[in-house]
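Only one protein chain is missing from this complex, and each of the others stays in its spot.
For reference, chains read A, B and C in written order, and residue numbers begin at 1 within each chain.
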Amino acid sequence: MDFQLTEDQRALRRAARELLAKRFGPDRLRAAVGDPAPDRALWRELGAAGFFALRLPEEAGGVGLGLPEAVLVLEETGRALLPGPVVACQLLAGVVDGVASGEKIVGLCEGGREPVLWEHPAACDELILVETGTECRDGVGGGARGRTAGVCRSAAERVSCAPFASVDPLTPLARVTGLPRAEALALDASRLRREAALLTAAQQLGSAARTVELAVAHARRREQFGAPVGSFQAVKHLCAQMLVRAEMARCAVYAASVTEGDLDVTGAKLLADEAAVRNARDCVQVHGGMGFTWEADVHLHLKRAWLRAECWGTAGEAEELLAAGLIT
Amino acid sequence: MDFQLTEDQRALRRAARELLAKRFGPDRLRAAVGDPAPDRALWRELGAAGFFALRLPEEAGGVGLGLPEAVLVLEETGRALLPGPVVACQLLAGVVDGVASGEKIVGLCEGGREPVLWEHPAACDELILVETGTECRDGVGGGARGRTAGVCRSAAERVSCAPFASVDPLTPLARVTGLPRAEALALDASRLRREAALLTAAQQLGSAARTVELAVAHARRREQFGAPVGSFQAVKHLCAQMLVRAEMARCAVYAASVTEGDLDVTGAKLLADEAAVRNARDCVQVHGGMGFTWEADVHLHLKRAWLRAECWGTAGEAEELLAAGLIT
Amino acid sequence: MDLTFTEEEDAFRARLRRWLGEVMPALPAKPAADDWPGRRAYDAAWQRMLYDAGYAGLHWPEDAGGRGATPTQHLIFLEETERAGAPYVGANFVGLLHAGPTVAAEGSAEQRARWLPPILRGDEIWCQGFSEPDAGSDLAALRTTAVRDGDHYVVSGTKLWTSHAEVADWCELLVRTDPDAPRHRGISWLAMPMDAPGVTVRPLRTLAGSAEFAEMFLDEVRVPISHRVGAENDGWRVTMVTLSFERGTAFVGEVVACRRMLGALARTARDNGRWDDAVLRRRLGRLHAEFAALWRLTQWNVSEAAAARPPGGGGGGVPGTGGSVFKLRYSHARQELYDAAAEVLGAGALDADHEWVAGRLSSLSYTIAAGTSQIQRNIVAERILGLPKGR
Partner (left out) sequence: MDLTFTEEEDAFRARLRRWLGEVMPALPAKPAADDWPGRRAYDAAWQRMLYDAGYAGLHWPEDAGGRGATPTQHLIFLEETERAGAPYVGANFVGLLHAGPTVAAEGSAEQRARWLPPILRGDEIWCQGFSEPDAGSDLAALRTTAVRDGDHYVVSGTKLWTSHAEVADWCELLVRTDPDAPRHRGISWLAMPMDAPGVTVRPLRTLAGSAEFAEMFLDEVRVPISHRVGAENDGWRVTMVTLSFERGTAFVGEVVACRRMLGALARTARDNGRWDDAVLRRRLGRLHAEFAALWRLTQWNVSEAAAARPPGGGGGGVPGTGGSVFKLRYSHARQELYDAAAEVLGAGALDADHEWVAGRLSSLSYTIAAGTSQIQRNIVAERILGLPKGR
């Protein structure tokens, strides 16, 4: 047993962080708030760097790594607030042509929800729908008839949707109202869903860890009453609890990436969602008035965390699954 | 509208506090921890002072006051940790002979629970059972047949019970297993239950307010790192939140004593239970190691608060009632 | 402890309700959130209606042009106007709730005559220039300077979180008039005309996406010395006298609104099936108890203020520390309410156009603005509980 990052994993994380810092720095982030469409050039660069092909075997032109490495990279995207369907592209590289290289951008939706929300609808070339309970059919959403698992794809322009004003300025949303003439994909829907949940949790983890950094940086810099606010216990202890949340989530997410167990992923998503949302809120509080402005990044973390917490399993669903797991 | 104590109410509260301080001071409290049987002489003194006859009309030898005054007196008993079935004696004065004067001590139990617990079984001359759903019959507890509301009495020696090791050293308990040949009392069971809940909430309020005082006194006195621990924000803010809980509970309990509304009482009990339990726990924390000793009073508050929170409506029941109250 | 109202109070309520019933249907449509001139006109018109009907400055002392109403009448007024859906103070906020009362308490006869009537009539709008980039929780750290030049002060500095600055006529301004004095001792209170040369206002966008507030840049703005209220360098005391004055009642309307919203959450949940979620249901039940208690706490604080009311009338009473207890719990309960709303909406809580989502974002400011929860806990611990200062 050696539950620490390997040297290779550390190097991968460093590389991802550096690439994102170079190509998606503060100015680009601010520009993205105004226009959140994924940057196609950046996307191709990410593709060239192996971001999406991470888990494809080397003989298929991939990097030949595993879920733990994908988690590390996704954590960095969450940290950097990179807009775009990164989880979808990570999971569908090698399945949908052109995704691995970053040429094509695809979206991923969970069926059987009300509403079914589609991230970055205008940017996606295709939409893939995962139904873990319902068979692919025309139209999506509720209904108990003929429920089986399945994954199907559709060209973006054939999907009918209604506008939806996303709370997250970095993630435009549409409400899917119909997915006609969908083509089935031979993928394991449960596995796809589980991996989507885990990679989303990894992004939450990156965000949760980042808001600790933002809060600490502010608390060290900002002076009130003749001292850095971070020297006051009230602020200090808020920051300490933020770190505890982030580190608990980190252990859960990393371990789930190794075991790939259903309950491990469920628990990791639960803790990472909570860490991301609560840390972002505490980060607002530590920032005081500044945290309430549009200019501070922290609201972007909060809104994205809210959004991700609604995807691939909510807290209520997770708690029920974990409870059931205690008596089986 | 004048939602403040009247001069008379202030005087009553002061008198109750002084009587209890004189007759049930720290030494007596410590003695009671070893032998929690109510002090019969004190009981008669309380009777003579009008503690129990508070709400009886003056022509019946009572004081002619109302529920708000009973709440103020019960708050003081909670503050002082007075052992004994004070709520029962307050509610049954004038109904059971000898209770008003403090000659007789009676217990009050809620039927339809599992287990049905009886406080101070050895000290009670009679046991009164309130069933808000089930008819009085031999045996108590569950079962849906013939459910109606009712109040019945029984001589203490005729009640069958099993021993029960009470977590609260000041409140011996027995588990009632049968209540034979019970005599019905012409009382409104719902009203009795509601008033029992309110008076119990008043005791919780007294306890919650007292643990704020204990925590503050300790925090002012105890020095660590060259300063009173109460000068550190971590301790200061714990104490502030304790006060907020106690004051919220106070407003809820006092208002419910005036309106006597079902939902008002339910909400008051919910907030007072939480204030008493959480304040006692925070008080332990503020006391540090001292708070973990048998010698500090704070554990007596915590254990009694746990006990009272299980009587006359738990948090879960209260929340459901209050939720239902939102859509009617 | 009396929760019933006197005949006089009942009559006051009935009269007010009748009047609201008459005027509310005729009220024009609310202007858009970003239509500042429209909002000013709307709020001013409402204030004028109140003035004409005898409700302006209800709780101000009579010698300041107020109606000398009791705190309980003021509570009834706030409760009834909220229930009727009437506008709240809006653009008149600072004038009616802080600058006005400060002038009333500390101003000269001339200053009262000049500034109070236009506030009560809705003719003049005030904004507040207190916070600065480096003076938030620690307001006494403010650095905007005022240097005497003849019969004027020359004022330079930056102010933050100024609401309605774009349409205000006046700004109540805290400036440093003695840079060498101890922090609290070198501050003065000035009334600055917003059209004075050197005043620049820039909207400050909040995380809710709206521009409710502004930054204000002051570049050698000349303010007549006669516009100072209170003595030079006594501005801290002048301001504090009234700063917590309204805390006991500032949120009355909001608590009424929150309780109504709680009912709406429950009905929405019942309609969309989320009511079957016991965790959510019980959370709403608990909030029911919390907001009921917050309402009782408001009544408690108002009754306390009434008891401490000066014989000369006026809304008065010493601002109690009860306001800090209220604000601490209320600000968090409001956030819990909107979190529960998000739970009711499910993924619908991602819809920025939903009013509950906008409300959720705004609720984040409640534990920060007008004294963070951390500062409030200090106040409660030190001023009410008597715990030692500092560290």
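Going forward, contacts are C-beta pairs under 8 Å (C-beta built on N, C-alpha and C of every residue); 3 or more make two chains touch, one makes a residue touch a chain.
The structure presented is a predicted model; accordingly, all values stated were derived computationally and were not measured.
Engineer: So one chain is hidden, and I want to know which residue out of A:A48, A:A184 or A:V244 touches that hidden chain in the complete assembly.
Structural biologist: A:V244
Engineer: Which residue from A:A16, A:A32 or A:A252 sits in contact with the chain not drawn here?
Structural biologist: Going through A:A16, A:A32 or A:A252 one by one, A:A252 is the residue touching the chain not shown.
Engineer: Which residue among A:G150, A:G267 or A:G291 touches the omitted chain?
Structural biologist: Final answer for the missing-chain contact: A:G267.
Engineer: Using the definition of touch stated at the top, determine which of A:A93, A:L129, A:V159 or A:V212 touches the missing chain.
Structural biologist: A:V212
Engineer: Given the contact definition stated above, which residue among C:R282, C:R296 or C:K327 touches the chain not shown here?
Structural biologist: Residue touching the chain left out of view: C:R282.
Engineer: Can you list, in ascending order, the subunit C residues touching the missing chain?
Structural biologist: Touching the missing chain: residues 277-279, 282, 391.
Engineer: In the complete complex, which positions of subunit A touch the hidden chain?
Structural biologist: The missing chain touches subunit A at positions 1-6, 9, 68, 212, 216, 219-220, 227-228, 230-233, 235-237, 239-241, 243-244, 247-249, 251-252, 254-255, 257-259, 263-264, 266-268, 270-271, 316, 318-327.
Engineer: Under the stated touch rule, tell me which residues of subunit B contact the chain that is not displayed.
Structural biologist: On the side of subunit B, residues 113-115, 117, 164-169, 173, 223-225, 229, 232, 234-235, 281, 284-285, 288-289, 291-296, 298-299, 302, 306-307, 310, 314, 316 touch the unshown chain.
Just so we're on the same page, only the chains that are shown with their structure count from here on.
Engineer: Using mean C-alpha positions as chain centres, tell me how far subunit A is from subunit C in Å, no decimals.
Structural biologist: Inter-chain centre distance comes to 40 Å.
Engineer: Would you kindly tell me how far, in whole Å, the mean C-alpha position of subunit B lies from that of subunit A?
Structural biologist: Result: the chain centres lie 51 Å from each other.
Engineer: Quick one: which residues in subunit C touch 2 or more of the other chains?
Structural biologist: 374, 377
Engineer: Which positions in subunit A touch two or more other chains at once?
Structural biologist: As it turns out, subunit A has residues touching two or more other chains at 232, 234.
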